[in-house]
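A protein chain is absent from this complex, but the other protein chains hold their places.
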């Protein structure tokens, strides 16, 4: 039976940590190398609700996208939310493995899943940030194309539906949608590169006023698809990835975690 | 008759540039000190549409909140959008005066106007960043209180209406609204200070995923009121300020500029 | 009955954290604020042996001088010694409070205890690094005087005995001992200040070759009294401090921890 | 008929901007890409007098050596000399293209012209700072040799005449002139490299006291040929370069700009 | 009889080292504290010729303005000019005391002497860089006024004569001379402050092209009076200062050191 270390090592093979950004913190962040794993919760984040869910189903491991620990800890006490989560996981014997910007980058990762959700075929990388040992470049944001041009309002309605988001924020660039760039999560600063790459449409999240204002002036269709919704598309893939390596595992997609922001 | 320099000096009196943040660039950013001013356009931004509007009504001056030049210019050519705007203003004889974080900070500025729009009474500063020569502190974000507690959903509906926004993004903290903090524009990082100050509700804009996720865990009502909408409340006040100093001016609030982002 | 937070707050009163050096990490570093405390282990360090000792006597708290966490943690796993200690403490329900350079500095702290052990009367500070709110300076290293000059070899023998050290390293400056400076732990870089202050003898630990070579040239009696031994003198005082605040506690000085280095 | 962009692109071919120093700002710095150009003023600097000259002869373009904008602009107003020049050029429809350290470096540029003026044959580079795509190194300062050794006083008189300078400052190293290094403009810090390269004589400008004092001690003939005069030798070449690319242009060497400093 | 240390301590009283700029290196830089001094050479620099002169007259001390050691020494060998000078001084038993930016700053120092040479009355400081313990500010550059306005050409001729310089470089600002600023040595960067202070004329040295170009545009009379000549005016004063403290000394002004640069 697999233990936590086996699963950590498996992920290091299929979603290597060298693909992450320098500032990032990924891998096994809490827990017990030799603990046997039967049940795993897969979730975009490790919230209190997700930990409670893991307790209830007696999971030994949570695999998440966002790292539980990003800023290093100067103390581990129940006096702050971060310490409380670490303590609770340790007391429950639950380990945590986090795949963040390496999963954004990996083939079949966040952005390939997002492009598929948008109904587009991936045609390239928007901005490679490194290269595999064999020289193949890798990067986060993807370029893609639809099978045929679509009216922007139709694309909007379809995208909202497929992302299961309570709302979208957007600027209508006055053009049909055909050549797309996407970046799951906070990708606003790649917007100008999307324009330079000849895209008519850019889908990402956590956009700020300057992005919308510039998109209007540049005639770019710009869609904020929500951070959770543009990344959560990877979760079923992550489950499959786990089962490919460890078919005997009971892998559950978190039911406790869902889109946080609401719209009115 | 007032010239541009007179108006610049008047603003330096009533919205002094020492109240700005260090990184900011404010004051007279383009134009002609001695040009006589009869007609002024007041606008949150100097977009191409606003410049066109100023041309059409033969304005000699645009007063805006966001600075036309933020990153210093290495060239002034018609090869990029920023250079094109500067050239067009110079060719039209139009000057530009920009009041940014000093107007966020000033009494009666962006945040006092926002708190009034939210129906709350200002009770203090959330996080002073400087002090007047007489020792009185000043800062951007405001603390405030409603006359009486209001259900969060009622507050949401009312706020959307008063801000004239096409949509709001929010997290429901599960509490009624009474003690509020607000910061027009991008104020997400003050969120934890709002919690520490005992607020139940924080209204700002340009929020990111982490803000919403933390608000949920902290039980804070968090509202993204849109960057444009939370700041545009200052524009009528800015018009009045100009007219107080120069009653003979023809001051027009821009009709060309409005909320950029749309919601679906 | 006192809980961990009460004891943390008490120490903040009597050994305030503002007396620490900037780089330091002190206070409650692991554990449970509301856990009731009956039994405490006091120790210079939190070694595996000390944790085992605390387990055996069912202590709820370890109070140590050296901080369990100095470099912040990027992960809390049983894959490295630091993580294993944190996990073990959490699993055992044991909290850790650490008083480091604030205890070096405090009145009655490491250096006052060391000077007393050396048989000298404290006459001042060697190099203040801060000031109390009332303006009184504080600092780590102490100046002191013996009742009367003593031959260096006699002082050496006596000091070795009183520090309970397996050995001392020293340079004989060729002078009797009367005016002393001391710094428990690694204080080599204050050596030149001791000379400037007119001292004939400096007692500290973790000295390097340059220190001994310079002492020889400067005619300074220099004694490396061992890091553990020059600091462990504070442990009985720390026990008393705890009992003064919480007489009902069962406070045990660690029997598992002792001088690490041996001499041949 | 050529427009400004055509001329900019031509210069990018013959004096590529990658040959400049990192700190420099070159290329099209002010103006209008699509403006047709019939008349060009070529000048070492863009002074007020040069702009007036360009206005009088209805030039559409000024090509200069020193960049009009070096420190980036935070504002473009008529309240400071730099802003006034930019505004005046824009109002007159005059563009500015500046070739600075790339022209110092380029083959046939400032330093080749200077070496020719000194009557010497270029034999190499004093201190390459980069390499062309084909690996050939490039740099600013040149090494050269006269046809035969010349007495220093004779060389001085001849150089003053050929540079058309009102005066020269110099140190007589006590040696005849044969192996020369030169750097048009401020090249004092390459002086020691000239000595290391076996030169008897170094010609540059903007020298400081330390340079003269060291030259005396090193026995180096050192000549300050004036910043303007050692660089203005490139202007006729720059005119020819323009005419080679655009024979139909009316290219005028500025008559308004000349050596600024005078001697008594 | 005075020794080197007595003279060093005397200078510390009358030209305190706290008046120097931070980057500077002043005081006793080479030699022997307890050596008795009978003969002193006073010189702007410690050149090889000055050391030879000191040897010939059997001086025990050289007092100079420019520091013999500015960049710290990593070795003291006869393989480089700086090391050779240090070795030669030590072998000859000659000490070196250097008063640099503290002498520029001091009352009666370089700049007071220069202003007197220019025939002007000192009226203030151009740009204080520190304050005495009693709060009086001090600084390098001086402001001054002539008894009555003088034509610029007359002032030029007179200044060249009084500075004993082989030549002057200048820009004629087109104004008579009345309100002057001066800075002995390299003071170009204070030029704009001189303009802001309402001066018509600025006298300094080591000026660069930008200074002359800007002076022309600003209408400022700008004179480069040569680094040596604008500072050497202090040497007779320095001799008197020494004799005031030590009347029995034989103080000689160097005859070997003179203006280094020549003009044609």
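A few points about this structure:
To keep things simple, chains are lettered A, B, C, D and E as they appear, and every chain counts its residues starting from 1.
We adopt the following convention: a contact is a pair of C-beta atoms (placed from the backbone, for glycine too) under 8 Å apart; a residue touches a chain by one contact, two chains touch by 3 or more.
All values derive from a computational prediction rather than experimental measurement.
With respect to the full assembly, the chain omitted from this view is in touch with C, E. Looking at C:38, C:132, C:208 or C:255, the residue that reaches the missing chain in the full complex is C:208.
Between the chain not shown and the residues E:13, E:79 or E:136, the one that touches is E:79.
Shown as candidates are E:49, E:87 or E:264; the residue that touches the absent chain is E:87.
Contact residues of subunit E toward the unshown chain are 25, 27-34, 69, 71-79, 86-87, 90-91, 95. Not every partner is drawn; the one left out touches subunit C at residues 45, 47-48, 81, 156-157, 160, 167-172, 185-186, 205-206, 208-209, 212-213, 216-217, 224, 227-228, 260-264.
Please note the rule applied: only the chains that are shown with their structure count from here on.
Between subunit C and subunit E, the least number of touch steps comes to 4.
The interface of D-E is repeated, with over half of its contact pairs matching by residue number, by A-B among A-B, B-D or A-C.
Remark: subunit B and subunit E have CA centroids separated by 55 Å (rounded to whole angstrom). Taking each chain's centre as the average of its CA atoms, subunit B and subunit D sit 47 Å apart.
Taken as a graph of touching chains, this assembly forms an open line, each chain in contact only with its neighbours along the path. Of all possible chain pairings, those that touch are A-B, A-C, B-D, D-E.
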